[in-house]
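Below is one structure, written out as C-alpha cells, with a few remarks after it.
Only a single protein chain was left out; the remaining protein chains are all shown in position.
After this line comes subunit A, so read on.
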Amino acid sequence: MKLFVSDGNPHCVKVLAVLEFTGVKCDVKHVNHEERVVPYLSRPALPALLLPSGTHLFSPNSICQYLIELNGQESSDIVNQWLEWEATELQPAVMHALHMVVLQGKGAETPRVLQGPLSYLDQSLSQRTTLFLTAEMVSVADVVLWAALYPILSDSSLVSGNQTLQLWFERVGMLAACVSAAQTVLQGKGLKAESLKTYLQRQPTTHHGQGQVQGRGTQPCNSPEGDDDDDDCVLSEEEIQSAAVTWGKGLTDLPMVPERQHPILPQEGKRNVLVTSALPYVNNVPHLGNIIGCVLSADVFARYGRLRGWNVLYVCGTDEYGTATENKAREEGLTAQQICDKYHAVHASIYQWFQVDFDFFGRTTTKKQTEIAQNIFWRLHERGFLLEDIVEQLRCEACQRFLADRFVEGTCPFCSYPEARGDQCDKCGKLINAVELREPTCKVCSQTPVVQSSKHLFLDLPKLEAELEQWLERSTGSGDWTANAKQITRSWVRDGLKPRCITRDLKWGTPVPHPDFSDKVFYVWFDAPIGYLSITANYTDQWEKWWKNPQQVELYNFMAKDNVPFHSVVFPCSLLGAQDNYTLVNHLVATEYLNYEDTKFSKSRGVGVFGDMAKDTGIPSDVWRFYLLYLRPEGQDSAFSWVDMATKNNSELLNNLGNFINRAGMFVSKFFESCVPAMALQQEDKRLLAQVGWELKQYINLMDRVKIRDALKCILNISRHGNQYIQVNEPWKKIKGDETDRQRSGTVTGVSVNVACLLSVMLQPYMPTVSHTIRQQLNAPPSVTGTLLQGTGNFVCSLPAGHHIGTVSPLFQKLESEQIESLKKRFGGQQPEEEEEAKPKPKTTAQPDVNAQPDVNAQPATTPASDPAAQTAVNGADAERARELTLAVAEQAEKVRTLKGQKAEKTVIGAEVTKLLELKKQLSLAEGKDPEPVLTKGKKNAQPATTPASDPAAQTAVNGADAERARELTLAVAEQGEKVRTLKGQKAEKTVIGAEVTKLLELKKQLSLAEGKNPEPVLTKGKKK
C-alpha cells in the first residue's frame, strides 16, 4: 500500500493525520502537485492511496474511512453524515476562502464565505454533551473536519466567535497525529506556508457552491486557451519589485553559451545530458506521429538544454536490421543494404527539413554495432543470463529458410479470412500465432511451409528481475519519467517477467557469435537499443565516456509509449546483466499517440501526412514544428487536424505571437528611428515584468521536467500579456501627445521590444528559424540566448535604451481556408472515422509491442501462452463455439418440431424447449451478446455488427436480439416525433427544432438498423453531396 501526498495540499493533512492516528502501515511518497498518480483520472488528484489490489483511491475522505476501517472501527450514520457535510458544504467554502486569503489578500471577506458552515458546526457542537463530534472519543469525523479547517482556524484573525468550535478545534489539534501532519504538509505554518500558496496557484478558481475543488489539469490540447483565467498568477508587491530589480541588471554579468565543439564529451562539473530518440525503423517514411513522438520532442529538449548551458549530446539513427527490411527489399527488388541506404537518406533529409539538430544521426548496420552487440551477448552468456529453448516455427523447404511471421499468409483461424498475415489478421484484427494459420503459404514462393523446431537463445529476465526492480525504484523515484512510462513498466513487472527470445532465423541482422547458433541473427529488440551505443561509437571513439559513466551522465530516452517496455525493462536487463557499469536511463519520456483527423495514420490507405510530404504543403518547417508541439500528445492522445492547424496558425502565431513581436519592433523603427527609447518604469510596467517573469519561471520549470507542450503555452501567454499591455497603453497615440505622453510611449515601446527579445530566446527550441529571424530583426546581442534562461530565469533588459534594431518585417503568413481544404483533400483527411473494427484497439494496452512485434512464438514452446495470446484464444474459442452452437440450436429446433408434429406429451416437449432456449442463450453469449443484463469483461470484444454477413447463423442471432430493441426504438421514435411536432406547433426556435429533428433522424436510423435494414449508404451519400 502506498500513499501519495504533495506539500502544501491541505487535503493531505487529513490523510496523514488519520494515517498516524490509526497507526496503519503504509509507504508515504511525496510527489509534485501535477503528478498524475491515479491512472484513470485525466487531472492530477492528490492525495491518492494505492490499494493492495492495484486500484487507487483519490477521495481524501474515503482514504481516511478506509484507514479507520483497517484499524477495526466501523463507521456510523453520524460519522457518514459529517463526512458528507464536509465534502459537500464545508470543503467548497474552505477552498473559496483559502483562495481569497492566500492569493487575493482579501482576508476581510472570508467570514462572509465561511460563516454559514462554521456556525452550523459550532451549533451542532454546542448541542452535544460529548467532547468530540460524535462521541467522547475522537472519530475519523473529528480528524477530517479538523484538518479541513486547520489552515483557516489556525489564523485567529480570520474567525471570531464560535467559542465551542474553537475549543473543539484546539482539543483535536492537540493530538500528536494532527500536529505532525500539519507540520509535514504545511510546515506547521497554516495559511502562511509558502507551499500552500504554490498549491493554490495551481488550482482553478472555485466558485462557492460548486463541487470542483480537486486539482487543475492539463487542458485538452485542442481547446482554446485564450480565455483561460486560471493561468493567471496572482502577484504580490514583493514579486513585482523584485522583477524590476532583475530587469535592471541587464546582460552584463551573465555567461555566454559556448559554441558546440565536436566531439562533445562529458565534462567534470557540468550537467552532462545524453539525449536519445527512439530509432526510427528504416523501411518506411516516417509520419507526423513518429516525428512528434521522438525525434522532434528530443530535439526541442536538446536545444533547450544547450540554451541552459548544459553539456548535451543528442544522438539518433535509423534502425535497419530485421524482417521488415528484408521484406521491403524483396518488394522493391533491391538488396537489404540498398534499401537501408535509400531510406536512411530519406529519413536524414526529412529530419533535416524539420530542423532536427542531431549531434549525430547514424545507423545500426555498422561494424561497431556488431562489436558492441556481440560483446554484450558474450558478457550475458558468461554470466549465465541466457537460456536455450526450442521454438516451433514455419519453415519453407523450397526457400530453405524459416519464415518470419510476415512472410507467411494463410486462412485466419478465427474469421476464415483467406489472406491473414502470420502475425495478425487484417480482417478481424486478431493476433495470430503463425503456426496456427490454416493453409499457410510462403509469401515468396507460394509453397506450403512445414512446422519445424529450432533452437533459440532467451534472455533470462526472471533472473534479472530483482536487480531490475531495485534500479527502477531508484530511477523512477529520482528521474522525470512520464506517467505512462511508469505505468506501463509497473504493469510489466507486476505481471512477472518471462524469458525473451533474442535470436531469429534471419539473414539481415547482427550475427550471433555463438557457434551453436551460427545461422542466426539477433532479434531486433535485443539489437536495436544497442544502436544508441554503436551510433555514439561511430560519432566518437570515446563513446564509453557517455555510455559507461552513470556517475557523470544523465540519460534521457524519448519515444512513443509503445516502445516503453523495451527501454524500461528489456534493454536495462541486457545492460544490467552485462555488468559493465553502463549508463542506464534516468528520464524516460514517452508520448501518447497522435491521430490524424480522428483516424489513424495509414500509409497503405494514403491517410495522413508523411514526413516527406510536409514540405510540399508550402507551410514552413517552423509552423509545422509549432503545431506538432502544440498538440504534442503529452499525457493523452491528440489529433492532428488541418482546420485546427490553420486556426492555431492564424490565431496563435499570426494574431497573438507574430502580431506582438511585429508591433513592438515596428514602434521602435517607426516612432523612434530604430533606436530603443529610454524607459522610466511605472507600476504598470513593473507588473508586466513580473507577469512575464512568472511565465518565464513556469516555462523553465516545465521544460526542466520535459513538459514541452505545456511550456509552449507560457510563450503564448507572454505575448498575450504583451498585446494587452500595448492595447491598454496605446503608444501609437501617446507618441503624438505632449512630452509626458511621448515618454510614456517610449517606455511602453522599450519594454515591449524587450519582451519580444525574450520571446525569441524562449522560442528557439520550438521554432529555430523564427527565433533567429527575430533576433536578426532586433539586432539582439548574441549573449541573450544564454543569459535569459540561466538559473530559474532572468528577465533582464537586454536591449537597453540607445540600442539600434534592424529591419522589422512580418513573421507569419495567414493560412487561407481554400488552401487548407485542398490540403485536406490531398492527404485524405476527409476519411470519416472508420475501420475502428479492423484495428485491434491498437497499442493502447500496457503491452503493446508484444502484440505488434512478430514475436508471438518467441516464448519457449513449453511455456503456457502469455496473456495476449490467451485473450486471443478465448475469442477464438468463442467463434468456434458459436458455430457448434448454431448447429446444436438447429438440431434441437428440429427435434422440437418433430415432437410437436408427433403430438408428444407436453412435459416432454416442454423439456426440449427449455433445452432449446438454453442453447440459444449460450449462442448469444458466444456471439458476444448478453441475453440477460449480465456483463463481463469479454463483452468489450463483442462486435455483432462486424460478424461477417456470410455467416448466416450469426446474422440471425443479431437480428433476434434486435427485435427487442426495435420495439423500444419504435416507441422512442414515436415519442420524439411527437416532441418535434409540439415544438413546431409552438413555433419554437429553429435551432431547437433542428436539434430535436437530428435526434429523431438518429433514432430512425437506429430503428432501421435494429430492423436489419441498412440505412447507411443512403445517409453517407446524402452527407457527401
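By definition in this document, contacts are C-beta pairs under 8 Å (C-beta built on N, C-alpha and C of every residue); 3 or more make two chains touch, one makes a residue touch a chain; residues count from 1.
Following the convention adopted for this analysis, contacts and distances are computed from a predicted model.
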Protein name as given in UniProt for the chain not displayed, "L-cysteine desulfhydrase", "Ribosomal RNA-processing protein 42", "Eukaryotic translation elongation factor 1 epsilon-1" or "CASP-like protein": "Eukaryotic translation elongation factor 1 epsilon-1"
Options A:Ser59, A:Gln369, A:Thr510 or A:Ser641, residue touching the unrepresented chain: A:Ser59
Interface residues of subunit A (partner: the chain not displayed): 39-43, 51-53, 55, 57-59, 61-63, 65-66, 69-70, 77-78, 80-81, 83-85, 87-88, 91, 209-213, 217, 220, 831-838, 929, 933, 935-937, 939-940, 942-946, 958, 962, 965, 968-969, 972, 1002-1003, 1005-1006, 1009-1010, 1016-1017, 1020
